[in-house]
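This is the structure I have questions about; it appears just below.
Of the protein chains in this complex, one is absent; all others appear in place.
Chain nomenclature is as follows: A, B and C, assigned in order of appearance, with residue numbering initiated at 1 for each chain independently.
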Amino acid sequence: MDQVILLISCPDQKGITAAVTDFVFRLGGNIVDADQHTDKQDNVFFMRIAWELEGFSVPREQLGEKFRPLAEKFSMAWELYFTDEVTRVALFVSKHLHCLNDLLFRYKAGQLKGKVELIVSNHLDAEPLARQAGIEFLHTPVTPATKHEAETRQLQALKAKGIELVVLARYHQILTGQFIRAFNKRVINIHHSFLPAFVGGSPYAQAFQKGVKIIGATSHYVIEDLDQGPIIEQDTARVNHKHSIEDLVHKGQDLERVVLYRALRWHLEHKVLCYGNKTVVFE
Amino acid sequence: MDQVILLISCPDQKGITAAVTDFVFRLGGNIVDADQHTDKQDNVFFMRIAWELEGFSVPREQLGEKFRPLAEKFSMAWELYFTDEVTRVALFVSKHLHCLNDLLFRYKAGQLKGKVELIVSNHLDAEPLARQAGIEFLHTPVTPATKHEAETRQLQALKAKGIELVVLARYHQILTGQFIRAFNKRVINIHHSFLPAFVGGSPYAQAFQKGVKIIGATSHYVIEDLDQGPIIEQDTARVNHKHSIEDLVHKGQDLERVVLYRALRWHLEHKVLCYGNKTVVFE
Amino acid sequence: MDQVILLISCPDQKGITAAVTDFVFRLGGNIVDADQHTDKQDNVFFMRIAWELEGFSVPREQLGEKFRPLAEKFSMAWELYFTDEVTRVALFVSKHLHCLNDLLFRYKAGQLKGKVELIVSNHLDAEPLARQAGIEFLHTPVTPATKHEAETRQLQALKAKGIELVVLARYHQILTGQFIRAFNKRVINIHHSFLPAFVGGSPYAQAFQKGVKIIGATSHYVIEDLDQGPIIEQDTARVNHKHSIEDLVHKGQDLERVVLYRALRWHLEHKVLCYGNKTVVFE
Partner (left out) sequence: MDQVILLISCPDQKGITAAVTDFVFRLGGNIVDADQHTDKQDNVFFMRIAWELEGFSVPREQLGEKFRPLAEKFSMAWELYFTDEVTRVALFVSKHLHCLNDLLFRYKAGQLKGKVELIVSNHLDAEPLARQAGIEFLHTPVTPATKHEAETRQLQALKAKGIELVVLARYHQILTGQFIRAFNKRVINIHHSFLPAFVGGSPYAQAFQKGVKIIGATSHYVIEDLDQGPIIEQDTARVNHKHSIEDLVHKGQDLERVVLYRALRWHLEHKVLCYGNKTVVFE
């Protein structure tokens, strides 16, 4: 059953929940899910409400207009989605293919709501996986000299395909500010450490060096400050002195797979709200 | 800030969320928390809604009456709580004191909302802990011959103290149907296994014998069918061939402590709803 | 560096460790790893010792003969492996391909020590994955009438390929005693529950019905008693009332992937010792 999903954030005050549920109900919407949260520290109210498209009396193209007065009354920031309009996704990858393989398998199994339109890589290793999955593959080699040109080609392709979300599934190039601004809060990365520990390159080697007893993986939105964007999901696993760096890498890849998958799924199901440099995830 | 908490379950249909939030809002209630869930398999709707007592226009003793028409319209089962009226609790224990020690420490630290009025035991081991905590201790030795008499004394004491919740913090006597019916869905037990595996006595020995690689603990409401009541919380921990039964016991006790604590806390915060033989926990 | 691996179990007594390490050392072996365990309940001693093949003075075909007197002195059961002689593996699967896809990806990435020679299925769904991986695919449809015939074909193919280990990567046919005896302790299964809870079919539906707060997966050697063989590895994940049966299935599949992979890897690295109906895993 297709749904309308409304994401809201605004200064907290009396009556928001009642006003929003009332709005939906009066227009014939059957509420399927309603989740809310108040950050008492910053006095911000967050809400995710979903109702059935069927039986709702307002045509989708007029819904925004209809909601505007209420939104203005409460000074809301809001986003509106329809589950029959799926997000168009591009997957970026370099040479480590475990996340890509995992995401493509889940995608084909129907466990991801988006539409994967493009796989982009600075290497050729991922091409066979792209071909098997029947997804277009764009090869954009990157050298210091060609980085700007490569990004330009990528951005053109993303635009041509109408891509709305970029997933860095172990893509080992740092995106420029130009790229990040073009996809503000719409680039999801997987970092192979428990952030904020071990920012930057070779986090498993850093973890080995430090002698930690737990390793982690972190999926976050990309901002211009490297590995500092809002965290969507993290997970950890125990290690011990017997694990070599290579063992950490393999064990960590199992974390990376599920952490990136969960973050991506929640984003595609419109369950993630950013505020400041944090996220609310209505999972 | 004191709150009113309303727990609802009813057949799912259009408009429940809107009707309830509207009811609260019109009477001046500032909604602090609203959580809902629909079991699509059984078509049952669940809701927990909390609003501030201050500013609410209906006196607490009239609130039930005021809500009744709405409840009847939707065929709701419902419970109403006020956070300034705390639940009166009795802790039952035998010879293993780790859960009791843990709960008392948290209680004194203000991490449990109830009021512990009584500690009951069929042994004397817990008496010093009770004394240190300044809580009345009732010693009811149990033999096959005196079991009925012991339970009668316990029930009298519970009644005299106005106890609303009994916590079996490793109490190793099986309660009779008479007792359980008197405290229907108001007796919480901690079982030292991952139920439904290893029902009954000596679950760690059973786990050792079976060679499992994970052990667990389960907190559940007590029903007449042994270890079969609605599960509130569970947790697990890894073990391996090096662990003796005694090691499993010690490792398991760490699980028991936190699992029972969480279940108890959620119950006291009115976050648990039973239906059929399952629970909805709005944590 | 290739290694010799010796697995030992015997009644515990003084001097075993010293005798075995001494044996290896005198013959020029550089011990790389030595792990031991004593089950004090049953008084059984277990050991896994690995040394470098290079520099060892006894040719591999004479090593067993050379070790026999020591083994007899301590009444040892023992197994001898050389890491340059990899185990020949067949993967069995039905219609759920997540484990197969995962194992094949890890296999191609060099994370599994065996040699996958054959993929067997009672359905055709896995054929494309087999083809992409360049592994022979054997289709043996099974109906009640053809079950015996299908198993006979399977056993012939396993024999022809010299298969030493069968992995049931979500193969939904119960093997007959004849098959299991032919591959005694050499069939590894993944069961989609935390055994011994939820034996048999539809464990996720059973888990949903029971209202557990944790689900699990178990990898074990197959014996004639269904889902009762020695457990090699287990893992668990939290769930709650919001999860539908389908959600449990998806969340559980993430467990199944890693649990089966770990069990298989440890078996292929000769780190698993069976005794009674339990395992010692020298991970």
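Annotations
Keep this in mind: a contact is a pair of C-beta atoms (placed from the backbone, for glycine too) under 8 Å apart; a residue touches a chain by one contact, two chains touch by 3 or more.
Keep in mind it's a predicted model, so treat the numbers as computed, not measured.
Within the full complex, the chain left out of the display is in contact with A, B, C. Within the whole complex, the absent chain has one touching residue among A:Gly15, A:Pro230 or A:Gly252, and that is A:Pro230.
Taking the whole complex into account, chain B touches the unshown chain at residues 97-98, 101-102, 105, 109, 111, 132, 250, 254, 258.
In the full complex, chain A touches the omitted chain through residues 37, 39-41, 46, 194-198, 208, 210-214, 216, 230-236, 240-242, 244-245, 276-281, 283.
Against the chain not displayed here, chain C makes contact via residues 14-19, 21-22, 24-26, 30-36, 38, 238.
Following the convention adopted for this analysis, only the chains that are shown with their structure count from here on.
Interface chain A/chain B: over half of the residue numbers present appear on both copies, so the contact uses mostly the same residues. When chain centres are set by their Cα atoms, the one at the greatest distance from chain B is C. The mean-CA centres of chain A and chain B are about 37 angstrom from one another, to the nearest whole unit.
Counting partner chains per residue, chain A shows two or more touched chains at no residue at all.
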